[in-house]
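Data block below; observations after.
The complex is shown incomplete by one protein chain, all other protein chains being positioned as in the whole.
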Amino acid sequence: MNRQELLAKLNEIKQGTLAPEELVRTLQKEPFEDIGIAKLDLHRGIRQGIPEIIYGRSKTAEQMDLIVERMTEAGAEDILITGLSEASARLLGERHRLEYDSLAQVGVVNPKANREQKGLIVIASGGTSDQAVCEEAAITAEVLGNRVVRLYDVGVAGLHRLLAYHDTLLEARVVIAVAGMEGALASVIGGLVSCPVIAVPTSVGYGASFGGLAALLAMLNSCASGTTVVNIDNGFGAGFAASRINQMEGLE
Amino acid sequence: MNRQELLAKLNEIKQGTLAPEELVRTLQKEPFEDIGIAKLDLHRGIRQGIPEIIYGRSKTAEQMDLIVERMTEAGAEDILITGLSEASARLLGERHRLEYDSLAQVGVVNPKANREQKGLIVIASGGTSDQAVCEEAAITAEVLGNRVVRLYDVGVAGLHRLLAYHDTLLEARVVIAVAGMEGALASVIGGLVSCPVIAVPTSVGYGASFGGLAALLAMLNSCASGTTVVNIDNGFGAGFAASRINQMEGLE
Amino acid sequence: MNRQELLAKLNEIKQGTLAPEELVRTLQKEPFEDIGIAKLDLHRGIRQGIPEIIYGRSKTAEQMDLIVERMTEAGAEDILITGLSEASARLLGERHRLEYDSLAQVGVVNPKANREQKGLIVIASGGTSDQAVCEEAAITAEVLGNRVVRLYDVGVAGLHRLLAYHDTLLEARVVIAVAGMEGALASVIGGLVSCPVIAVPTSVGYGASFGGLAALLAMLNSCASGTTVVNIDNGFGAGFAASRINQMEGLE
Amino acid sequence: MNRQELLAKLNEIKQGTLAPEELVRTLQKEPFEDIGIAKLDLHRGIRQGIPEIIYGRSKTAEQMDLIVERMTEAGAEDILITGLSEASARLLGERHRLEYDSLAQVGVVNPKANREQKGLIVIASGGTSDQAVCEEAAITAEVLGNRVVRLYDVGVAGLHRLLAYHDTLLEARVVIAVAGMEGALASVIGGLVSCPVIAVPTSVGYGASFGGLAALLAMLNSCASGTTVVNIDNGFGAGFAASRINQMEGLE
Amino acid sequence: MNRQELLAKLNEIKQGTLAPEELVRTLQKEPFEDIGIAKLDLHRGIRQGIPEIIYGRSKTAEQMDLIVERMTEAGAEDILITGLSEASARLLGERHRLEYDSLAQVGVVNPKANREQKGLIVIASGGTSDQAVCEEAAITAEVLGNRVVRLYDVGVAGLHRLLAYHDTLLEARVVIAVAGMEGALASVIGGLVSCPVIAVPTSVGYGASFGGLAALLAMLNSCASGTTVVNIDNGFGAGFAASRINQMEGLE
Amino acid sequence: MNRQELLAKLNEIKQGTLAPEELVRTLQKEPFEDIGIAKLDLHRGIRQGIPEIIYGRSKTAEQMDLIVERMTEAGAEDILITGLSEASARLLGERHRLEYDSLAQVGVVNPKANREQKGLIVIASGGTSDQAVCEEAAITAEVLGNRVVRLYDVGVAGLHRLLAYHDTLLEARVVIAVAGMEGALASVIGGLVSCPVIAVPTSVGYGASFGGLAALLAMLNSCASGTTVVNIDNGFGAGFAASRINQMEGLE
Amino acid sequence: MNRQELLAKLNEIKQGTLAPEELVRTLQKEPFEDIGIAKLDLHRGIRQGIPEIIYGRSKTAEQMDLIVERMTEAGAEDILITGLSEASARLLGERHRLEYDSLAQVGVVNPKANREQKGLIVIASGGTSDQAVCEEAAITAEVLGNRVVRLYDVGVAGLHRLLAYHDTLLEARVVIAVAGMEGALASVIGGLVSCPVIAVPTSVGYGASFGGLAALLAMLNSCASGTTVVNIDNGFGAGFAASRINQMEGLE
Partner (left out) sequence: MNRQELLAKLNEIKQGTLAPEELVRTLQKEPFEDIGIAKLDLHRGIRQGIPEIIYGRSKTAEQMDLIVERMTEAGAEDILITGLSEASARLLGERHRLEYDSLAQVGVVNPKANREQKGLIVIASGGTSDQAVCEEAAITAEVLGNRVVRLYDVGVAGLHRLLAYHDTLLEARVVIAVAGMEGALASVIGGLVSCPVIAVPTSVGYGASFGGLAALLAMLNSCASGTTVVNIDNGFGAGFAASRINQMEGLE
């Protein structure tokens, strides 16, 4: 409820068409539903323009089934579940209409037939090992209605591979740069384009990569202005943020 | 030089109106100028839409004077210098037209009279101690032609202060959330708005804040989707990235 | 044995009703019993008002059986075992009267029929993934005789969910704020209430959460005065400390 | 404004004695005042029972003068300023009635003549080097109306010094254990008393104390149940939290 | 070969009773034997008074069998193997005379019938969970000919348990203090005794114990003079160093 | 394509023997081939003198099969695969000519019959536990055409073992020093030789070795000039760099 | 007071020659004196064989003057003060008989004329930069009555310098190995001698030495058995521990 709506409600009270107790109750209850194991935010679509997303990594299949069921009853489509294991996907798939990508560990319940494909988000990765994180970002962006182009295995140690796709990069409205190890890809891309760049460090590597810390620090210290960073392996977060930027309305 | 321009040049060679040696020379020299202590990127404005920015923290006043002089000769306006100490500012101010903010340690040489004020970037901070970083972001964004609104001292421990400005937050095209200590501001704002949020951790704090590490980690782990992060105390980077997003053209 | 008791004993010696050797022996032996694998503190109930608690994480079922048996012989009820695996619980359950919660990995041997439910401890959590730690805190607090109210999944990214329960928070004598990822919940709650708040960081998260480090640092740096912190995932410690505070006698 | 007050206001609107616009304005403005450099929370005393406290470490004397002046106009007494340097104290002292402790870097403006001295908070420290942090805790607690007993230099390497004060510890309603280096004091005291213990790690030490990290980790891992921890060198936070616990009302 | 022996050899050369080439060969070959997978130091007993010890953690049963076989041929007794898994112990036990402790993961091949039991090394531990590390230290010390007394589960949170054994501690020539979690045991014991104390941090704990780091840092920062530290979980190293100290000859 | 080749191509365009479009196409496509899952750099042999190397750790057997097949078609020999698991090796071995070392987890497809054995690279290790990393380095160097001598188990705690091989060390053109735990081997060897030394920290160790961090830091801080370092466990990188150095042409 | 003394006192009470109240008082007061800023342990000499030592780093000259005065009255000689700045030394020197070493920052008040020089402690260092820490260890050991031999600048990168003093090392009863940077000296010495070795990491270094962390980790991971470690730069602790070991009585 925004400021205008609040004023309207208060005027209703003044006019006697609304009981004060009711507004107090509304302010407290709305806009989520408590289903015991979680408090579902069924109105988020109205407030933020996107449906509830389920972070599946630490939920049992039973818990997710319960949540999905309630959301389906409320008419939700394109329910995105990240961190969905193959075992849980199998169980959910028996009771719901589920699309599942086992590499990215991402599922979509009640997938829409014709999604929009707005603008252009380019997802570039340093190596094939980063593919799972890339796909989490790509599917998230696609479900949210964006056009996505994938540029995989264009790491900086073989610069000619990246430069060959310079045109594609220049067409992007947002670039997501995904890289493990030394994470240099974000800086190099940041210097080649003039659109926003979101950097995703991955835990790909060994030894002194310390689970993605090396790539994370490198990306935070990027000398390319205009680059921002998300958590290690957070493909979903990058896809989500890129969608918001890609779908920005123009300045009048 | 982009793909189309390269093709044009190659056609000139084919037609004999351009000597091959000249193109080789152009490809090598362009688009920067080597002035000894630095390689000035005088054409960046063409490629990325913004002038060269000087990272002043580790440069002497003499070095900056040399760079600024050359850029001024090339007609540059609104030359932004971050990390500019008061002593260096005094010296530069004697030889150039300089606006200087001593709190933010930011200077602008050859400031434009009438800058554009496009869209809306809201800069919110957790406490007054974060003001220096906020102002670095704010001045950067203003120099780059954006309208900026400042919301300082709205930290999460006194939630009513932040909620009082909910309307302002909802009007923003981009929000920059600046906070030290536990860095929770970014998550709370991220849950209140539906536009892109850029989080800036600051080194404000003591003990286990470890120079801003606590705020940085908190922001990277934000449970609010759509939040991206820049380096500790990197007000410039946040202002720059916010400008790119704020000035996005709309999808046709 | 406190100062008054020592004085009494010494007077008995003076009066010849107690042999000096006996006091020396008492001082040495009391108040624990050495059962080989452990030194049981059977008198802790007298000194600190609570029974021995078993940290089960690194003990075999056989070791715990031995300890529980000896405590049962000494008449102990409500023996709390934390970090109790399902396998060990099954073995212990065959030989003792055991209540077991498999999510929290907590067992209670010889559970009392009617526990007291004093005061009010509210346990709030950021997400459903924090439930195991919450339940460890909740069961600990209940076994120690406190009334407990659970507020789960009220993370700061959906602030309205938390604010809906503002009244419940205001009724609490102590709040336990449990959160992983960025751990912002403790600061927000700390700003809403005027009772003591105990923050419990959890290891829920991935990437730069570094096993709960991000939440721990955030909570230690909380800008909300009056918040104190326990170890990562230490639901037991929070429940125990909250019980001590909740059961404080009033100032006369 | 709590729930009952909101209901009352809404009834006034219903009865036509309050304009809806006015309540909207109240909800937004109240309960803080924006003085430019800060948003003063003049009503916190009502909500949380304590006045605004000024974190002076990162504020100029001029900024603090402005804040203090406004608070004095609003009738505030016992305004606590932590992290107050000697230079700033000298300036503030010229324009306000100021008590200043240079070791603890703590000032009190408009000190009350007769403070209450409720209950008992015992502050124990490992060594004389921890005195500054101890005094920050002690003065905070005293300003908030608590009786404080100081037990300094009772570190665990000379256990007899601590045990000599066992009776004092047993009389405490709350103990604040302050220690740098290995931080073992909290665990030992935690085993001796049955009241809540708040542990404060200090940055006293060198080498592998890593600025207080060693003591912090030790205290978080304390094997003594019922101990909670605050940030390194956070004497204020410990004094504040101890005050809340010490002043708990008894269970009816 | 020490200085005197070298001089003797050189005199033999001078007298023509030793060929120069032979001495060169001796200097190179002695005092180890290359068996391919390792370079056995069969003469270490002569130089350092103790036999070769096998670090089994990263060796296959076959490799250890080969080494043990060669050492047995050379007449070695009491061959200590640390980090010996149960599976490898079973295989070695079929081909050699092996004593094995599965908790400590320590084996002794060709155990001597009557070992010496010199002096007194007391091994004290904070909790039963530290027992494996304690036993590695204890068996090492016993194999090296020392008398060992075990004081387990005497952690500082129940100080009376430790103080009850003050006499035993005072009789020790060396104390090994083994503790995980906050590692305070070493400091407390260090204050009670006047003999050398060797502190062994263990990886027992969870959350912010960070695999023993908390205990390690605490022990390195111990305020009790005379305490030295070994690596996390390094029971062997502590037992070995304690043996050297316990068996010191007196000053004449 | 280097500068001379570009000039030649441009002259062809000038002479009309080459279409401009073709050069654009060449510059873009060359020198890699996109096979979907990867972008194969089939011309690297020409540019850098060595074939594509496959980092197998994060690739499925199917992916590697596809890559190897395409490379075999292109005539590649001695295709090196690091991080190759036994399971994947079995599958690859059924369809290709594969030499496999299960300790080093290294495979070579289409191994050459007679490799060159140029110069001398000596690989020295601290203990037998470092053997896997050593062999990764050794096989890499051998496949790249270098003569390799292995000096295993010559750690600094038994200095005589290392000194016995001083002559071998002095003959080396490059030394690779491999060590876990305290990593001192690199410094000692660095002081004994005058050729380049490449230090490889390994993750061998426990407790405060923190997965090789201790050895890595020690090697980076080596007081022996001329030592450079690679990532923890990066035997391949050391072998590769050593090969480049060993095969340097002399100064004319 | 040990067990026998306690028994004696209790028998006095039984015989009526000692009032019980007096013993309680004695147990509480003894064995330290509270002088306000500190609790002086004047009886430590009796219990541990050494006088109080003053950790001067965080004490004012006035505080130290007060402590020293009281100790001098009690007849103390050879009062060691570590971390004593030149300014404080000048002030103390005006009022007390003080020997001062400005490099080691160590002072001795009331120095004894003829100290004992028992046994032999050898102090070896990696470089001249470690000299301050070495001298803190050396003076501590000398004040405590030990013979000390200094071997400075014998780092492992020039092994011949260390080996030249092999005989001296073999004569030592204890060796203190002091080194910064990579800290390898302790391991190499540990392999050359059969007496106890105490390793002291120093903060000498830069970059990835991280204030001595590199040397500390290296020493904790030493492959040379029998080595124990103290805190970074803790020369005093090493000298103190070495003294205890050097002065061990022999086994009868």
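Each chain carries a letter (A, B, C, D, E, F and G) given by its place in the written order, and its residues are counted from 1.
As a convention for this text, contacts are C-beta pairs under 8 Å (C-beta built on N, C-alpha and C of every residue); 3 or more make two chains touch, one makes a residue touch a chain.
The structure presented is a predicted model; accordingly, all values stated were derived computationally and were not measured.
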Touched by the hidden chain, restricted to displayed chains: A, B, E, F, G
Listed residues A:213, A:232 or A:245, member touching the removed chain: A:213
Chain not shown: contacting residue from F:119, F:211 or F:235: F:119
Per the touch definition above, residue among B:128, B:146, B:209 or B:231 touching the missing chain: B:231
Touch residues of chain G, complete complex, unshown partner: 127-129, 131, 152-154, 158, 160-161, 164, 204, 206-209
For chain F, residues in touch with the removed chain: 2-3, 47-49, 53, 118-119, 166-167, 170, 173, 194-196, 198, 216, 220-221, 225-232, 236-238, 240-241, 244-251
Interface with the undisplayed chain - residues on chain A: 126-127, 155-159, 181-184, 187-188, 190-192, 205, 207-210, 213-215, 217-225
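Here is the rule we use: only the chains that are shown with their structure count from here on.
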Set of chains whose contacts include both chain F and chain A: B
Label of the chain whose CA centroid is most distant from the centroid of chain A: G
Between chain G and chain B, distance of the C-alpha-averaged centres to the nearest whole Å: 54
For chain C, residues contacting two or more additional chains: 3, 127, 158, 207-209, 213, 216, 220-221, 225, 231-232
Contact pairs between chains, per stated definition: A-B, A-C, A-D, A-F, B-C, B-D, B-F, C-D, C-E, C-G, D-E, D-G, E-F, E-G, F-G
